[in-house]
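Removed: one protein chain of the complex. Kept in place: all other protein chains.
This part shows chain A:
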Amino acid sequence: MTGADDGGGATVREAAVGDAVREAAVQESAIATPAGNGRSPGDGAASASGAVWRWPVWGLAGASLVAVLVATWRTAPQAVPGITLPGPLVQYGLPVTRLFMELFALAAVGLSLLPKLLGFDDPGRTEPVMARARVWAVLAAFGWAVAALVAMLLGAAEVVPGRFPDPGGYVEAIGAGQGLVLSAACALAYTFFGLLALRFGEKVPAELRVIVAVFGLLPLPVSGHASNWYWHDLSMVSMELHVVGAALWTGGLAATAVLLARHRDLLARALPAFSRLATVALLVVGLSGLFSALVELALSPTTRLPGSLFTTEYGLLVVAKLVCFGALGLLGAHIRWRLMPAIARGGTTAFAAWAAMEVTVMGLAYGVAVAITRAPVA
């Protein structure tokens, strides 16, 4: 009930500011390019571009879901006589829930990032978009918290197959359980700041929200396998950087593609900033991922490295992620060097489609990532 009320309030306010924006955008499109669909920057009025903004969402969710299901199926443990394995609900439900948690988390991170990308110079134009981002971010954070707690329950069920799960004991004894509960707590803490931002607007610092959301990502690598004793601290930091970099990169691009693709002026404003972030994230994600994977494979006592890239399921998933990474580099370069100059000039581009494609590849990488944390190294 309260949710409906506040949603209504937000849209009323949004609509009020939206009119001003619409006029401004129409003016601008009249100046810049009279043709094309620039006339309808509002709420999906255009039939052609109306669905485009949803592509990144479906691409991300669909691709990651397919990837995690296929990867989980491939890495499923073989039946052993006398040993009860977790049922399919846990075996597939746990990775899928983990995936949803990651997706909600990256949505919260990306949406919080939006004000930093857009800047605060021109609230008349940016405010309607940011208001929508604030509502979505709070919803995503609630979804994140719920998914994390469900994943915790499924994790508790996974470690005692065939018996009734004991979440209390699981969290008490196992780092993964603690990580999930902490992540849920951070997501809930995020909703506090997000709700404050709904009430007080961008007076609640965007940095604060980004940092709280990012902090909620940090406990997650605890529930995957970071590596062995000697390299433990370093590889832990590397995993943290990987997760955070990926969330900023994917979340930032998804938020930009979904919320800004229809507003050419805002896109021109945000894209250079995002591009810089993406460059850093690309380096961080690539290096940290390579480091973590190689350490994990190198320290595996039963396999040798160059071969184990192709002979172990873990290695194959690493290769799959490398392929995704290469594709992301190419797509990112295309957006950076082909599309961005045109967008900066105010021209029409196929940004939405290209961004949707890149986000879809990111989804594949995310799906594989969830499976890779669970795949046997040997």
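In this text, a residue touches a chain if its C-beta (ideal position, glycine included) is under 8 Å from a C-beta of that chain, and two chains touch if they have at least 3 such contacts; residues count from 1.
Keep this in mind: contacts and distances are computed from a predicted model.
A single chain of the complex does not appear, and UniProt lists its protein name as "CopC domain-containing protein", one of "NADH-quinone oxidoreductase subunit L", "CopC domain-containing protein", "Cytochrome bc1 complex Rieske iron-sulfur subunit" or "Binding-protein-dependent transport systems inner membrane component".
Touch with the chain omitted from the figure is made, among A:186, A:258, A:293 or A:355, by A:186. The omitted chain makes contact with just one of the residues A:93, A:194, A:289 or A:315: A:194. Within the full complex, the residue among A:65, A:99, A:241 or A:293 touching the omitted chain is A:241. Only one of A:103, A:210, A:254 or A:309 touches the chain withheld from this view, namely A:210. Only one of A:69, A:174 or A:323 touches the chain withheld from this view, namely A:174. Seen from chain A, the chain kept out of the figure touches residues 2, 5-6, 8-9, 77-78, 80-83, 85-86, 116-117, 119, 155, 158-161, 166, 168-169, 171-179, 181-182, 184-189, 191-196, 198-199, 207, 210-211, 214-215, 218-219, 221-229, 232-233, 236-237, 240-241, 244, 248, 268-269, 272-273, 276-277, 280, 284, 296, 299-302, 344, 374, 376-378.
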